[in-house]
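The complex appears here without one of its protein chains, the remainder shown in place.
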Amino acid sequence: MSITYLEAIREAQARALRDDPRVFIYGQDVGEFGGAFKATKNLAREYPGRVLDAPISEDAIVGLAVGAAIEGMRPIIEMQFADFSTVGFNQIVNQAATLFWRTQVPCPITVRLPFGGTSGSGPFHSQSLEAIYAHYPGVVVLTPATVEDAYSLLLAAVAIDDPVIFCEHKLLYYHLKAEKLPTEALPIGKARIHREGRDLTIVTYSAMVHEAAAAATELATEGWEIEVVDLRSVKPLDTDTVVASVARTGRLLCVGEAWPWGGVTAEVIARVTAEGYGLLDAPPQRLNAKDTPVPYHPNLWAAHRPTARSIAAAARNLLRT
Amino acid sequence: MLPTVSEPPAGEVGALREAHLGAFRFMLRARLLDDKFAALYRAGKIHGGVFLGRGQEALSVAVGISLVKTDVFAPLIRDGAGRLAFGEPMLDAIRTYLGSALGSMRGRDGNVHRGRPHAGLLPMISHLGAMISVVNGMLLARQLKGISGTVGAACIGEGATSTGSFHEALNQAAVEKLPLVLVVANNQYAYSTPNARQFACADLADRAAGYGVAAHSVDGTDLTDCLATVGAAVAGARAGGGPQLVVANLLRLCGHGEHDDASYVASALKKSGLGRDCLKIAEDILLREQWADAAEIAVWRSAALREIEDHVAQVQREPAPDPFAEAWTALSSQHLSEGQVQ
Partner (left out) sequence: MPSIPIIMPQLGESIAEAAVINFLVQPGDRIEAGQDLIEVETNKASMTVTAPCGGRVESFSVQLNESYAVGSVLGQIETTAAEAAQFGVDVPPPKTGDTEQLSRSTSATGSGVLPTIRGLPVPANASGASYLSPRLKARMHELGLSAADLAGIAGSGAAGRVTVEDFEKFMAQLDQQKLSKASSMRVAVADAMRRSWTRPIATVGLPVVLDPVLAHRKTCQPKPGPALYALRALALALAENSAVAGRLVGMNIVHPSSIDVGFAVEAEDGVLVPVIRNADKKPLSELVGRYDELVELARQRKLPVDATGGSVATVTNFGTFGLVWATPIPLPEQTLVLGLGAGRKMPHWDEAQGQFVPVMEADLTLSFDHRVLDGGAAGRLLQRIAALMQQPEKL
């Protein structure tokens, strides 16, 4: 049997509902319909009264989750698309993210953001928003790249006492498969060496891990050994693992599907430059989406985001420097 | 509710009289505490703004007094009277204004941004409309846990009715049939913006029908009306009547904050019925009904002043927050704080 990234997310929610009576799911179309992507398929039937359809009110959806968290519940919010979460942005960053710091009352909510580009989705169903949420104190931002992490990190997200922005990549939903669900996992805040190498480190997360791995495979035919670091969680960011990898390779390329300005790739480079300047054998580089909205047409879309091809090209340039 | 300065008068008393007497004393204490904050502000003792409830005490106390300890209360910035009536210790207010490390907000947040969520008292964020759905969440959680009979009151001004959060949350409460009492203090100005630039409907209470919730209108200067109307709304919500929208008409008898001279308030409004001082009206009711005499009121006043002075003196001796002792993490899971990943 095999299980997809999406099924892993559904299974994690099913397990959270089964194991913890404080968990409930709230979001648009998550009930009987099972969610726009079917991430909550059959859950409303299996856990009656605990998987609730919400009106199209992202602000009120998050606000309600905060209130429920104050009452000791552990709500899981599904934003239909990450792009729509900006309507609830205020509640996430000003309400949920400040609650514990202001009052010492924890705010254990998990906000699931189906994010990232897929062909033909256009400007408002494709965004990658991990950086703007990570900018705010008081939130944890997770970006699983594998079926195993989708499952274990979502369970970890529900278990911790802080607001979690859970960025699940839509492109991985059906495409990524694993043999079975994991029984153990790295904790939140630990990066993972996805592929070992000695010539160059690519630091990335979520769907770009797979593009980077494909680029590494291509470069291996040219004799280069590329190390790929999967951040898993962009906040907290595992600086130690990143710096240790750069210490091995001397070269750093950061790849993100999000826009470049002030993003996760910039943060990684800032940290490596500050903490590991003497480890660098070349100026660190980053590769992001272009600084425009995400385009609709497949030709434009494929050129807008980093791909295995463009990652390999950037890596080649860096290896030559 | 709270133990007050003195016990209620002995013997059989009518419920109405008891309610008025209790409410009046909270209003009086809140007014005198506000006066003290204004004085401290002018003496340079308070960092940041000071926001008073002058002219809104009757409505505010009616909300606080109609709720019970297990209810939820999300006050607005002029709800000093309601907070006292709901049970917020006066010390919380003074400590938060003066930034005491011992206050509920520990110097991390100030002035009116205070509360104790686990005691049902929500600390507002500045985007006031955003508090309504948080109350909804607490009420929904109680439903999910099988707890019934509690009510959540969220207080906003007419300005917040223009926000998307207001719409989303009121609709949400209606969809879930939550026992929400949404109290709108229409004090004619959102900071300096008059109602004519804020909304275009004849009466904000008319909006209730559009959401499918019950509507209540009340003269916010009249304590008797406030107690009756807010009391009925709270009772309606508690009885399962779903969300209740209460719109009170009144006038803010001060600036938006103490930094604001409110010169924009039309003099015609000040001279109208809305411009009456609800505290004076309440006092007149007590005297007219012979529920209290001037001497008793003077005793309450001096007792409240003494209470306030004692608290302020105490808090001024309390330690300020120490930046070197701060944890400087916004996460409850401290091991996940940036820079502390093991």
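Lettered A and B in written order, each chain numbered from 1.
Here, contacts are C-beta pairs under 8 Å (C-beta built on N, C-alpha and C of every residue); 3 or more make two chains touch, one makes a residue touch a chain.
Predicted, not measured: the structure shown is a model, and the values here were computed from it.
**Student:** Which of the chains on display does the removed chain touch in the whole complex?
**Tutor:** A
**Student:** Kindly state which of the options A:Gly72, A:Pro137, A:Gly250 or A:Pro293 is in contact with the chain not pictured.
**Tutor:** A:Gly250
**Student:** Sort through A:Ile56, A:Ala270 or A:Ala303 and give me the one touching the missing partner chain.
**Tutor:** Checking each option in A:Ile56, A:Ala270 or A:Ala303, the one touching the absent chain turns out to be A:Ala303.
**Student:** Have a look at A:Ala14, A:Ala36, A:Ile193 or A:Ala244 and name the one touching the chain we're not showing.
**Tutor:** A:Ala36
**Student:** Which one, A:Val30, A:Met73, A:Cys254 or A:Leu318, makes contact with the chain that was left out?
**Tutor:** Result: among the candidates, A:Leu318 touches the missing chain.
**Student:** For the full complex, which residue in A:Arg50, A:His125 or A:His194 touches the chain that was left out?
**Tutor:** Of the candidates A:Arg50, A:His125 or A:His194, A:His125 is in touch with the missing chain.
**Student:** Go through chain A and note every residue touching the omitted chain.
**Tutor:** Against the missing chain, chain A presents residues 36-38, 118-121, 125, 170-171, 173-175, 250, 277-282, 298-299, 301-303, 307, 309-310, 313-314, 317-318, 320-321.
Definition applied: only the chains that are shown with their structure count from here on.
**Student:** When the centre of a chain is set as the mean of its C-alpha atoms, what distance in Å lies between chain A and chain B?
**Tutor:** Inter-chain centre distance comes to 40 Å.
**Student:** Under the stated contact criterion, what part of chain B meets chain A in this complex?
**Tutor:** 104-105, 108-109, 113, 115-118, 122-123, 125-127, 130-142, 144-145, 164-165, 168-169, 171-172, 175, 329-333, 335-341
**Student:** Could you please specify the touching residues of chain A with respect to chain B in the complex?
**Tutor:** 24, 49-50, 54-55, 57-73, 75, 87, 90-91, 94-95, 97-103, 105-107, 137-138, 140, 160-162, 188-190, 235-240
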